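Of the protein chains in this complex, one is absent; all others appear in place.
Labels A, B and C are assigned to the chains in the order they are written; within every chain, residues are numbered from 1.
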Amino acid sequence: MVKVGVIGATGYTGEEIVRILAGHKKVKVTYLSAVIDKEEPISDIFPSLKGSIDIICKKPNTDEAKEKTDLIFLALPHRVSMEIVPKFLKANKKVIDLSADYRLHHDVYKIWYGAEHKDRENLPVAVYGLPEIYHNAIKEARLIANPGCYPTSIILAIAPILNEDAIDTSFIIADSKSGVTGAGRKADIALSFGEVNENLKAYKTNEHQHKPEINKILSAIAEKDIDVIFTPHLIPMNRGILSTVYLKLKNLKMNTRDAIEAYKNFYAGKPFVRIYQEGKFPQTRDVANTNFCDIGVKVTGSVAIVVSCIDNLMKGAAGQAVQNMNIMCGFDETEGLI
Amino acid sequence: MVKVGVIGATGYTGEEIVRILAGHKKVKVTYLSAVIDKEEPISDIFPSLKGSIDIICKKPNTDEAKEKTDLIFLALPHRVSMEIVPKFLKANKKVIDLSADYRLHHDVYKIWYGAEHKDRENLPVAVYGLPEIYHNAIKEARLIANPGCYPTSIILAIAPILNEDAIDTSFIIADSKSGVTGAGRKADIALSFGEVNENLKAYKTNEHQHKPEINKILSAIAEKDIDVIFTPHLIPMNRGILSTVYLKLKNLKMNTRDAIEAYKNFYAGKPFVRIYQEGKFPQTRDVANTNFCDIGVKVTGSVAIVVSCIDNLMKGAAGQAVQNMNIMCGFDETEGLI
Amino acid sequence: MVKVGVIGATGYTGEEIVRILAGHKKVKVTYLSAVIDKEEPISDIFPSLKGSIDIICKKPNTDEAKEKTDLIFLALPHRVSMEIVPKFLKANKKVIDLSADYRLHHDVYKIWYGAEHKDRENLPVAVYGLPEIYHNAIKEARLIANPGCYPTSIILAIAPILNEDAIDTSFIIADSKSGVTGAGRKADIALSFGEVNENLKAYKTNEHQHKPEINKILSAIAEKDIDVIFTPHLIPMNRGILSTVYLKLKNLKMNTRDAIEAYKNFYAGKPFVRIYQEGKFPQTRDVANTNFCDIGVKVTGSVAIVVSCIDNLMKGAAGQAVQNMNIMCGFDETEGLI
Partner (left out) sequence: MVKVGVIGATGYTGEEIVRILAGHKKVKVTYLSAVIDKEEPISDIFPSLKGSIDIICKKPNTDEAKEKTDLIFLALPHRVSMEIVPKFLKANKKVIDLSADYRLHHDVYKIWYGAEHKDRENLPVAVYGLPEIYHNAIKEARLIANPGCYPTSIILAIAPILNEDAIDTSFIIADSKSGVTGAGRKADIALSFGEVNENLKAYKTNEHQHKPEINKILSAIAEKDIDVIFTPHLIPMNRGILSTVYLKLKNLKMNTRDAIEAYKNFYAGKPFVRIYQEGKFPQTRDVANTNFCDIGVKVTGSVAIVVSCIDNLMKGAAGQAVQNMNIMCGFDETEGLI
């Protein structure tokens, strides 16, 4: 049994990791912590966990975390992770970091997250934890930069056809819609029920901090500079991201069937991507509470419309983190997730 | 034109008062303030008001408020109102206070709101602003203690039949369900969308701070001590309170028709209470965005079930406050409200 | 492997049974049917099931169902079940009926469901499938009348203290709040999003068809006639029932701690009931997507307030049905459910 821990166990993502790990057959949860007033069983904090996992959620103590675990999940705010990652790596622990701290080059990080990167030593060794693209590197990784929720939904929607060199890479539109838990569990008027319910808004229009992450990975795949137009929207629901991607085709012979074929080939053998048949598109409830990314494609004239759905807390965060752990530890990739 | 102002204009209640006043023909809004970072037009803060009312929302300044207004609405948190009410009264201004500061005897206030009352001088002159019960006193009042949302929905549901001395007053059950804006616009994890949506809870079970207010008014009406059993519940919607009241009948001859008759008589001539015919019950959408309190009644065996609905921001707060202003100023009671 | 089938597999309850059975280790799903236009894989109807269970959902054919299964779940509308139950029993199949057809005496059935009972022969052999009360009878049963969702939440909330003979049984108030899926998947304007969202209503006030079912079981437990006052309310959320029960105490010495003790004793060893400690009450999200019934209790003066929460599709329907199957077949009671 691999001993695992979660730091930041009381956020939406942390809670979800704990829930998955509680049912995982190859690991034992030996440490949980969060910034809390009172140490108490995690199942007192989240009564839904009662009977399933009842260990104490502690106040954060990196040394204790290091001693008690072989692998640690960091479900922490940006800027906090990079303070403690080095300690775990030095102690030869595996780390899966769900913050943005290890996803970007330090120059870009500084621009988008407003702070100097404090762990330039380990930044280059971090592997971007998108298993459908970087499976081999994840296998060998000691530090995973777990992808953001929007990037997961958008990169998976574009990668197969970007690879085909079929599209005009200078004009990629990603219009994303997300449930509210994507913003984390926090006290914020803008996230309060009275503001979000019966309302709909675009926000950070083409200036969301996930944009450089999307650009970086797509550029790496395309082997040329990609700059997507990316508008996120906040939807009055808890969970789910649906991204509608508009791609201008270069290859005008490609029809819907060809495109679907390309997607199926690209994701052949990937257990968590499901490509829909012609004429069908996923809805977020098709993936709710699962680690799947479901994708539908339609070619119309010179445009391909791609719709991808994920559960932002699962494939968009906690589920993908466990998928990465499974690969790193040599477990079945789907263990605990299906 | 009466000059009116709102202190606390950016909360849900304050915003609603501003919206109503903007369309009110007998008053002119001459002052708005709130605890804000930057003074700007209220219509920049709430774009929906654009073109309808565009005056600047200032940082709070009691002296300016006093100079510029004849009547002031205080949409402030508890404990804050009582600090500034004396200044307005001294200057001969009319005050409608939407906090709980002037609703209870100071001993009871201390128990439920955890602070000494700081304005015992004016506390006795405050009139409880429930126009269906205290119309005459409101007419003469200089200081209104505007009722809480739950008390409004519960007192109006019970008063007609309490008056009839028809029920066992020792066992009154009020099971209330409220939308989220009743808790105010504030940063609070418990009010965030992710916690409230797809969830339902009872809270402060029989220990909500509105309980002594309900007891006080019902006791005054019944001329004996009343102690209701009161459980509020938080419902995933923005607006609306539905209270389901269970009353044990003493008068076993009373049937549904008799009860409805009693309610209709009690509220005859009251423009904002609508009694439903036999077999029909109100829903919160019947009163959404209105100042109505709709009531349905059913007698079954020895029990009367009364369902009352209000919009918590209207009849439960801002609408009732304007109704009180109309009565105090000699305007038509419905001006600006229908 | 026990061969099981589901008739009515495309309703909310049927879908949920299929989902649970797909992950159940002791059974094999060998038959699914529903009134559908086109026979296709259940995972085409519900894409979320893709990869988990892909067998064809057929148009209904009782003979085929009988041949292919050892045990059948009937997730059918009232009045339909009683037409086909006899055929399965005659063929020595086990039946778990989720409709109301076998829950009431035929006289009472006729009054509340508006039809003569057509299977009086088997009606008396049906066992009411509430395992926390009737575990032994369920073990021997061939036909289960799976309880209604409201009755499950209310009976479990009252039984422990009804047993203690501690309360005035003539005045029991059950105020229930339910998510919308409790009404089934159907085309009905009253259930449409535009009518339900941002709205709240009481309905069938003290005349809901679950009332005789609640009365029947509570009367059996108390060994005297019980007539609850029961008001259901429709809440704008998908899943969850919260029942707030008000009981008048006879035993005035009982305090909250005593009451909680009584509940804990009553449900000792029952895997799906969790009693909350003093001062805590369950919320529906604590039981969402689980088979738990969570209960909180408070004694205040001469009244006990009991709050119970279930997921209406799980403990209120599909989960409880599988729990019954587990008991009937000698499996672990929690198999497939935790």
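Please note the rule applied: a residue touches a chain if its C-beta (ideal position, glycine included) is under 8 Å from a C-beta of that chain, and two chains touch if they have at least 3 such contacts.
Everything numeric in this text was worked out from a predicted model, so none of it was measured.
One of B:136, B:170 or B:289 touches the chain omitted from the figure, and that residue is B:289.
Among the residues A:123, A:138, A:242 or A:327, only A:242 touches the chain that is left out of the figure. Only one of the listed residues, A:30, A:283 or A:334, touches the absent chain: A:283.
Across A:67, A:227 or A:261, the single residue that touches the chain missing here is A:227. On the side of chain A, the interface with the absent chain consists of residues 171, 173, 175, 177, 179, 197-203, 205-206, 227, 229, 231, 233, 235-240, 242, 244, 246, 248, 281-285, 288, 298, 300-301, 303, 305, 307, 309, using the contact rule stated above.
Although one chain is hidden here, its contacts on chain C can still be listed: residues 12, 180-181, 185-189, 191-198, 236-238. In the full complex, chain B contacts the hidden chain through residues 46-48, 50-52, 197-198, 271, 274, 276, 280, 282-283, 285-290, 294, 338.
As a working rule, only the chains that are shown with their structure count from here on.
Judged by shared residue numbers over all numbers used at their interface, chain B and chain C contact each other through mostly the same positions, with over half in common. Distance between chain A and chain C, defined via averaged C-alpha coordinates, is recorded as 37 Å.
Computed centre separation for the pair chain B/chain C is 39 angstrom, with centres defined by C-alpha atoms.
The multi-chain contact residues of chain B, meaning those touching 2 or more other chains, are 197-198, 236-238.
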